[in-house]
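The structure is given below, and queries will be raised subsequently.
Every protein chain but one is kept in place in this view of the complex.
Letters A and B name the chains as they come in the text, with residue numbers starting at 1 for each one.
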Amino acid sequence: MVAAAMISARPKTAKRLRWAANANAWLLLLPALVLLATFTHYPILATLYHSFFSLGRSGPATFVGIENYQAMLEDDVFWQVLRNNLVFALATVPASIALALLMAVWVDRKITGRSFLRLAFFTPTVLPMIAVANIWLFFYTPDYGLLDQILRFFGFSGHNWLGDPGTVMTCLIVMVVWKEAGFFMIFYLAALQTIPPELKEAASVEGAGRWYFFRRVTLPLLMPTTLFISINALINSFKLVDQLVIMTKGGPNNASSLLLYYIYEVAFNFWDTTYAATLTVTLIAILAVIAITKFVYLDRRIHYQ
Amino acid sequence: MSEIVVDAVSKTWGGVGGVDRIGFKADAGQLLVLLGPSGCGKSTTLRLIAGLEEVDAGTIMIGGRDVTALSPAERRISMVFQSYALFPHLNVAENIIFGLRVRGVGRGERDAKLRKVADLVGLSHLLDRKPSQLSGGQRQRVALGRAIIAEAPVCLMDEPLSNLDAKLRHEMRTEIRGLQQRLGMTMVYVTHDQTEAMTMADRVILMRDGHIEQNGAPHELYNEPASDFTARFIGTPPMNIIPWKDQLLGVRPEHVVLMERDGLPAQVRAVEYLGADSIVLCDLEGETMAVRQAGYCSLQPGTKVGLGWDNRHIHLFEKDGGKRRHDGARPH
Partner (left out) sequence: MKFYTKALLAAGMITAAGWGSGTAHAVDLTMYYPVAVGGPLTNVVDDMVQRFQKENPDIKVQAVYAGNYTDTMTKAMTAMKGGQPPQLSVLFSTDLFTLMDENAIVPIDDLVGADGKGWLDSFYPAFMENGRIGEKTWSIPFQRSTIVLYYNKDAFKEAGLDPEKPPATWAEMAEMSKKLVKKDASGNVTRWGVEIPSTGYGYWMLQALAIENDQRLMNETGNKVSFNEKKTVEALQYWVDLSRKDQVMPTGAIEWGTLRTDFLEGKTAMMWHTTGNLTAVKDAAKFNFGVAMLPAKERRGSPTGGGNFYVFKSATPEQQKAAVTFIRWMTSPERAAEWSIKSGYVAVTPKAYETEAMKTYVQGFPQAVVARDQLQYAVPELSVHENGRIYKIVNDAVQAAVTGAQTPQDALESAQKQSERVLNRYR
């Protein structure tokens, strides 16, 4: 009898203990949770909610279901900025990663002026995007901009780089790659320095050349860094629009506009807050898909030590 | 056939760890140990042989070939690093066959060799594991496997056992020695552990401050130390060395006896009981003398004892420079 009672009591005590431990954990998490809920989760939910309502200018807002989303699908500008954003991402992400890796490998070696080079490569990252955009605006200015002056020196004619829909995107991509690569280089540099030098020596004893070692050892060992960087770059390509405000305002004719900038225009120039909410939900969905892909799929496939 | 000749090799960085005109020979199929305290230049010597560092002067020959200017790969050597230098993203099998892959060895041959080597080092059941999933000893075996699969005539080992615990170290010592003999490799083995050197080596080179202090068979270093440095470095506990007249007098602990009468008056300071024997540490006119006694010794600290030894067991060294004297005046 007594033994039976004890046995039945034990799980109860265990449960209470577990609950106490849980409560403790929840208490510790509370401040962060409150902040996140207030400034991230609630706004997201509110945005989602608003995206199902009419604008309600001079009148109450009414529930319209997915009408705003239907309007979005019929909005040519939405499709264009989405296309632009994809082009922008597909061009900036691999290019900035490749450049970052190249620079990191270069300045990781023992060469003279190494710290100067590192600093030079990192400088663009330290500058605010607004400053960078202003600098590059001067490069791209027709006729007396740096680019045109150089071209003219070699006898070519100038070009209205930012005013031509055919070139404006490339111009912005080049600038963003320049700006981002230095930042990513730092991550690669840090990762490269965690690779023990003996690995290189062991490989050289085995007869592996520099390129073979880079391909078969360095690159795989950098994979977690590469993954981290590419997710960041991808998210950045949807988040970074400061340059548009300074350089093109998304023009000419939306040729350089990106999704987030379009959201800004809809919200603060058109004052169409519900449509802006609709677009925002779409953007959040895109970012969520990227994040989930990273956490659920890619992390499992890429080796972590 | 594949002996190693190091001739007047120098290397400096302007700091510690360089070597100064050293020369020695490792006979084919021998296990040569480079021994010495840290910073003595033993690892540098190994890396010079491997080609991981370039010599400032001198030549290195392997198997009759001058390899001084060759890359590590061209020297036909294999190497085991202190940290094992395993590729963390490759599994055990891929780590072992890394070199074969580099050299483009065909799949069939690769698999056959892998099977053989994995068997040899006892890793057959772990081939799919990543290094991070292995114990220290298992990692050591992977490094070993990678070194022997190439069947290079020369194998270089840089303190391969220093990251293992004592028991495992003892086990691996025998195993490495066994492998070396079975495969007939010429092996250069760097360690700071004199026990390893004594137990494994055909020949030991004791180094100090970038030069060779003594080069000889283990028993030569033990029985006829060329200097008081060697004498103090080899043996546990090391040789007792006390000033005597204008020279240094050395006698091994096992040759000192506690005498009932006569003997030099000393006082027991401590007793270390090791099981098979005990080390009695005595104070002799301010100098410490270690005395090895068989079995358990019950002497209490503070006990007055007399020390004595047979004169044929003493070693004499010069006071300046510590060189061995063969002609010194001996006590009676």
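The rule is short, and it goes like this: a contact is a pair of C-beta atoms (placed from the backbone, for glycine too) under 8 Å apart; a residue touches a chain by one contact, two chains touch by 3 or more.
As the structure is a prediction and not an experimental result, all values here were calculated from the model.
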Among the chains presented, those that the missing one touches: A
Hidden-chain contact residue, picked from the options A:W19, A:Y49 or A:F268: A:F268
Full-complex contact with the absent chain, from A:T125, A:N160 or A:T282: A:N160
Chain not shown, touching residues in subunit A: 57-58, 77, 141-144, 152, 155-158, 160, 162-165, 248-249, 251-255, 265, 268-272
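The rule we apply is simple: only the chains that are shown with their structure count from here on.
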CA centroid of subunit A to CA centroid of subunit B, Å: 54
Residue ranges of subunit A touching subunit B (in the complex, touch as defined): 196, 198-199, 201-208, 212, 217, 220-221, 223, 303, 305
Residues of subunit B defined as touching subunit A within the complex: 50, 52, 71-73, 77-79, 81-83, 85, 87-89, 98-99, 102-103, 130, 132, 146, 150
